[in-house]
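Written below as structure tokens is the structure these notes are about.
All protein chains but one are shown in place.
Order of writing sets the chain letters: A, B and C. Residues in each chain are counted from 1.
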Amino acid sequence: MAVRAAVAGASGYAGGELLRLLLAHPEVEIGALTGNSNAGQRLGALQPHLLPLAGRVLQETTPDVLAGHDVVFLALPHGQSATVAEQLGPDVLVVDMGADFRLTDAAAWERFYGSPHAGTWPYGLPELPGARAALEGSKRVAVPGCYPTAVSLALFPAYAAGLAGPEAVIVAASGTSGAGKTPKPHLLGSEVMGSMSPYGVGGGHRHTPEITQNLSAAAGETVSVSFTPTLAPMPRGILATCSAKAADGVTGESLRAVYEKAFADEPFVHLLPEGQWPATASVHGSNAVQVQVAYDADAGRIIVISAIDNLTKGTAGGAVQSMNIALGLDETTGLTTIGVAP
Amino acid sequence: MAVRAAVAGASGYAGGELLRLLLAHPEVEIGALTGNSNAGQRLGALQPHLLPLAGRVLQETTPDVLAGHDVVFLALPHGQSATVAEQLGPDVLVVDMGADFRLTDAAAWERFYGSPHAGTWPYGLPELPGARAALEGSKRVAVPGCYPTAVSLALFPAYAAGLAGPEAVIVAASGTSGAGKTPKPHLLGSEVMGSMSPYGVGGGHRHTPEITQNLSAAAGETVSVSFTPTLAPMPRGILATCSAKAADGVTGESLRAVYEKAFADEPFVHLLPEGQWPATASVHGSNAVQVQVAYDADAGRIIVISAIDNLTKGTAGGAVQSMNIALGLDETTGLTTIGVAP
Amino acid sequence: MAVRAAVAGASGYAGGELLRLLLAHPEVEIGALTGNSNAGQRLGALQPHLLPLAGRVLQETTPDVLAGHDVVFLALPHGQSATVAEQLGPDVLVVDMGADFRLTDAAAWERFYGSPHAGTWPYGLPELPGARAALEGSKRVAVPGCYPTAVSLALFPAYAAGLAGPEAVIVAASGTSGAGKTPKPHLLGSEVMGSMSPYGVGGGHRHTPEITQNLSAAAGETVSVSFTPTLAPMPRGILATCSAKAADGVTGESLRAVYEKAFADEPFVHLLPEGQWPATASVHGSNAVQVQVAYDADAGRIIVISAIDNLTKGTAGGAVQSMNIALGLDETTGLTTIGVAP
Partner (left out) sequence: MAVRAAVAGASGYAGGELLRLLLAHPEVEIGALTGNSNAGQRLGALQPHLLPLAGRVLQETTPDVLAGHDVVFLALPHGQSATVAEQLGPDVLVVDMGADFRLTDAAAWERFYGSPHAGTWPYGLPELPGARAALEGSKRVAVPGCYPTAVSLALFPAYAAGLAGPEAVIVAASGTSGAGKTPKPHLLGSEVMGSMSPYGVGGGHRHTPEITQNLSAAAGETVSVSFTPTLAPMPRGILATCSAKAADGVTGESLRAVYEKAFADEPFVHLLPEGQWPATASVHGSNAVQVQVAYDADAGRIIVISAIDNLTKGTAGGAVQSMNIALGLDETTGLTTIGVAP
């Protein structure tokens, strides 16, 4: 019996990537597709790469349209998910790809988003300690942000093992799809091709409290996070360069051993062989995470670098992976670790 | 019972794309992987996006290594396929992704390749008139070149229907993966990013006689081909802009009707709705072909534009599609029309 | 005594490139800068690459603001230049970088632009036969379109010498800056990177009648033009692939001889040595035009390929070159043939 899935917000990049993955998911049947400003348009005009759905027409995001599905994915601007979820009732699996239910700290939410906190749902990063148990059977899932996915997977093993000092420094480069499909001057191809630039410097990016939350949970104490995101001239991908002071006694070998153990049974997170470094091209379109670690004895720091596809593992793939767990399906169903390269 | 497949030349771009597709093919089991200069190396170091095969080690391309498979794919430099195929015997399906067996005209082969003609095998472009019948049950397949795939699918319906004059003018832009993985100065990222440049101008490109062969067969008379390839700053994709004088009486409606009919039952070739134009990003990683047509009344010409992924439909996807037909599998098995965009 | 120049429309790509060139022009002093929707903003926020002008503030485009200059450059949407020029009076040199005064054929204007024809000014492509004489001392200049610049320089010598048949087929690839700075979804970096796509196919592009005008003038008879522009994943540059049937008796040698002679004394147009082909990267930021020719004996066609920077020689550099001639300065003042590569 197929899982019937609706997608609210099907015209953007997150919605498009989700549909790409759902089309390849053997247990899912794609139901209603909605998009408010684009309601009435053919999907073929908005997502021309999704040929099997080219003739589908977007509907308005209303309770009636979203009713009658087993799963409803929300790819909506933040602040809208709570109302929609309430209308859907407690028996429908609601997977929120937005930010509304990611944070446990209401004050942090209000500081970074400037609106009342909607609550906290089970967090859709199954590789974190305890996350799978919380997702199993849940009817609500908060999909992590793309940067927090890349950074948390890179650093949580070091923090969980006590190898890293409490001040993490993170610089991450993201492809432009992370900035969405709404046209803005600085996102024009003419502006971004051939250019690297930072944004949200100095702690201002909304993913900062989410990273802090995850690393602090792994460490069992508050981790301070310096996070600088940069925009890179590529459509997809995140490369996160993460470092922290090494705890006393850390060696290259002990560091590597911790990561080998942490990811040994993970289907999507791959610690690369020594000497090989992550590249975003290698995970293009895949749900895989490539990780490599180094211990810099001179600087006394551990460096962990991860590469993900911001739209796949960083958004839509993470959503499908969490849906699989919530529904009791095999976690890897419909997902791949094979990238589209070169 | 799985089809056991070997790949000779697994370290290049064609071989890597083939493996990406075969990993997703439900009927295929991947057997021997060979690569002469890279024999002994882990595939993970050469094709880091193919995580499930990362631990596989390349072997030498020898008869012993390639023995015992149902299908052997050859991604070898031209001139080597005949010997390997002979060693494999007549009962093994040999799919040649190189140029050796594409041309029927020995003189054209010798002029463009400078070596003796090896012969002609059934041509792996199933959408051409008569091609499927020749492929069914065949033990030999010559996979078309990437440009001939894009151009022949764009123009054969017009020629078959008598709508186009006998002089085709084609300008095509290709991503850099079409030039292969051997490092050359003009293929460096520093050189190609931000630059468009032509090559093989004036009829010198080796794909010219192959295009001529296909269009002439469709027209039932010799078609003269002016073909200018250009290198575009992107890793994948071909955009082919093809035109010819319109025959007397052609209208926009009659042109469109011919193309609608030609592709109505094709699983991979899509005539876009009027007003929408092909983009290579939309077929990135997919086996789809996007086509659009126009009749320019002022210039008296028909213009047909097609977009493919040069590595998928243009090489490895075409190879798998032909293998499916040759083995009696559903033609679309293991292939997708869904692109990875943006 | 410095030439005092104003720029109306200083916030867009054409205006920015013009300012970049004027800053390096030894005879020009930059006066008023205007931009209606951006009036009141610092130029540093709009054109962050123009550091010496970072503190300048844009003004409204009014007659008062533009008064008191020797030259006024107009980088305005089409339809606005006539009014501004009239207000400036007949003694000020007005260089219109828009389309309003390029066409001699009022009917063609009205068909392609849908508004009344404003008139015809001396055409700022000095390399065309007779163009320099018309520009000398003129107080009005119509700067050509970027595509017509690339195409006309590629083909006019063949037409002037009677080497080319009356049906030109042109496919050109342009960088995204040619589409301007107004944010539109299809111009987002996420959409254009990794993608080639056509637009204005079938004669619909507004540069078609301008190309027709130039080639017909060179040929002394009407030349029919099939013109297909494509959008390439790079910020700047045009590569124009132009071909036509070769006249009887044309050879590779006679073709080359005509081009050598045509460009022998041109400071900006360079016929490359045999075997070397134009690349847009080589003319990045320069006013140079790279040209190469080929005679395809099999297809009976001549092929001429040109590369320009669409913003420099294709817009702002052409404007400065024409200003120099109009003012009696050395034509090359403030301009370079040196590209910024890689």
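In the analysis below, a contact is a pair of C-beta atoms (placed from the backbone, for glycine too) under 8 Å apart; a residue touches a chain by one contact, two chains touch by 3 or more.
If you're wondering where the values come from, they're calculated on a predicted model, not measured in any experiment.
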item: Contact with the hidden chain (one of A:Ala2, A:Ala106, A:Ala257 or A:Ala299); value: A:Ala299
item: Per the touch definition above, residue among C:His49, C:Arg111, C:Lys184 or C:Lys261 touching the missing chain; value: C:His49
item: Absent-chain contact - pick from B:Ala39, B:Ala67, B:Ala134 or B:Met193; value: B:Met193
item: Positions on chain C contacted by the hidden chain, ascending; value: 13, 16, 20, 23-24, 42, 44-45, 47-52, 54, 177, 193-194, 235-236, 270, 272-273, 276, 279, 281-286, 288, 290, 336-342
item: Residue ranges of chain B at the interface with the undisplayed chain; value: 13, 175-177, 179, 181, 183-185, 187-194, 233-235
item: Chain A residues touching the omitted chain (full complex); value: 167, 169, 171, 173, 175, 188, 190-191, 193-199, 201-203, 208, 224-226, 228, 230, 232-237, 239, 241, 243, 245, 277-282, 284, 292, 294-301, 303, 305, 307, 342
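One rule holds for everything that comes next: only the chains that are shown with their structure count from here on.
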item: Chain pair that, of all pairs, has the most C-beta pairs in contact; value: B-C
item: Chain A and chain C, separation of their C-alpha mean positions in angstrom; value: 45
item: Multi-chain contact residues (two or more partners), chain A; value: 13, 177, 193-194, 235
